[in-house]
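First the structure, then my questions, so here it is.
Every protein chain but one is kept in place in this view of the complex.
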Amino acid sequence: MSNELQTNLRHLENASIVDLLGDVTATSDAILTTAYTAATDSGKLIVLNFKEASYINSAGIAIILSLLNRARTNGRRVVLTSLSSHYQKIFHMVGLDQFATIYESEQAALSAAV
Amino acid sequence: MSNELQTNLRHLENASIVDLLGDVTATSDAILTTAYTAATDSGKLIVLNFKEASYINSAGIAIILSLLNRARTNGRRVVLTSLSSHYQKIFHMVGLDQFATIYESEQAALSAAV
Amino acid sequence: MTHSKYRIELHVPSVLGFEKVAMDAASAVARQMGFEPTRVDDLRTAVAEACLNAMEHGNQFAQDSEVNVLMICEDDRLDVNVLDEGRGGTAPRITEPLTVDNPPLGTHGNMGMFLITQLMDEVEVTRLPEGSLVRMTIYLKHALASLAKIGLQ
Partner (left out) sequence: MTHSKYRIELHVPSVLGFEKVAMDAASAVARQMGFEPTRVDDLRTAVAEACLNAMEHGNQFAQDSEVNVLMICEDDRLDVNVLDEGRGGTAPRITEPLTVDNPPLGTHGNMGMFLITQLMDEVEVTRLPEGSLVRMTIYLKHALASLAKIGLQ
């Protein structure tokens, strides 16, 4: 598939940022889990950055839900940033924003959440 | 139609700029002619700015050809700016760039052509 | 532009990823009709979810199966009909989406049909002999949509 998800992990002083590049769909499970596991090693706040994720479907949202559940079990804090206003609305509709704060930008996430 | 062409005319010191906003197609004839006529009044260089023209088809190109022909008859100079690289290629394929210089940006057109 | 009764028909294979062809075709139709960008985005998500359900639940991803997307442009609205081949034992049903408290095991969170009904002005599910039909409607004027939603139109 053309726009298969890729991830990029950046370790900052107070947070580990996972950049999501591409589509977040049914086929993103393994790569998202791997990225989450790598990010969680640092013990810091985990920021999922959706800036370059232009297509997110219900299967992708289900995967993110499971990931948030795992984070809660492990006592890890996860926040989301840089979702388009459309996907902010969608994440709100399915109630996902009750379990993870959504910030407008990476900068906003870092200053507010750290 | 949704993205029907609109034009915006800006009179600068040495040039009249016609911003093309929307689709350049078969239905753009009247509005392009009106904009050209208004721009030509000033007697200055005419810059057709394609920055906001994301869809240009063969009928639109035909209209621009006629307009360049009219300009030549009237002794008016017309240059084109801010075409995407795709449309630069297309305009080159049909030979349009032999009759009107294409500049990367409005700034480039103004400094080179005035 | 008078839209009355323009008909656009699209067939895509039951292969993940091809729902994007339907999304892009539907959004081109909606933009052509003059729908605002936010409504076009709503439609994109709804069409994608309906096609994904049709591919998976309706067609069981069968290799020779197709999803049929029929769009009708009316003066005041766009109808998008997504039809599958009814190869599964289920029919489209609208349920509450799963949450972090009760997370999905795999990639099914009951979110597709839920989102479709939230995003579209009208949704109608019909079980036809040939398969399931999900009909989604958006109105050009939100006021009309609200009236339609409460059954006054």
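Letters are used for the chains, namely A, B and C, taken in the order the chains are written, and counting of residues starts over at 1 for each.
What we mean here is this: a residue touches a chain if its C-beta (ideal position, glycine included) is under 8 Å from a C-beta of that chain, and two chains touch if they have at least 3 such contacts.
Source: prediction; values computed, not measured.
Novice: Which shown chains does the hidden chain touch?
Specialist: If we consider the entire complex, the absent chain touches A, B, C.
Novice: Need a quick check: the contact residues on subunit C for the chain that isn't drawn.
Specialist: Considering the whole complex, subunit C reaches the absent chain at 1, 6-13, 15, 17-18, 20-21, 23-25, 27-29, 31-32, 66.
Novice: In the whole complex, what residues of subunit A lie against the chain that is missing from view?
Specialist: 1-3
Novice: Which parts of subunit B are in contact with the chain that was left out?
Specialist: 1-2, 25-27, 29, 55, 57-63, 65-66, 68-69, 72, 84-86, 90, 93-96, 98-99
Convention: only the chains that are shown with their structure count from here on.
Novice: For this assembly, give the contact graph shape among line, ring, star, complete and other.
Specialist: Contact pattern: an open line, chains touching in sequence.
Novice: Decide which interface, A-C or B-C, involves more C-beta pairs in contact, and give its chain pair.
Specialist: A-C
Novice: Centre-to-centre on C-alpha atoms, which chain is most distant from subunit C?
Specialist: B
Novice: Could you grab the centroid distance between subunit A and subunit B? Build each centroid from C-alpha atoms only and quote it in angstrom.
Specialist: Once rounded, the distance between the two centres reads 44 Å.
Novice: Using Cα averages as centroids, what's the distance between subunit A and subunit C in whole Å?
Specialist: For subunit A versus subunit C, the centre distance works out to 26 Å.
Novice: Mark out which residues of subunit A touch at least two other chains, giving numbers and ranges.
Specialist: Within subunit A, no residue touches at least two other chains.
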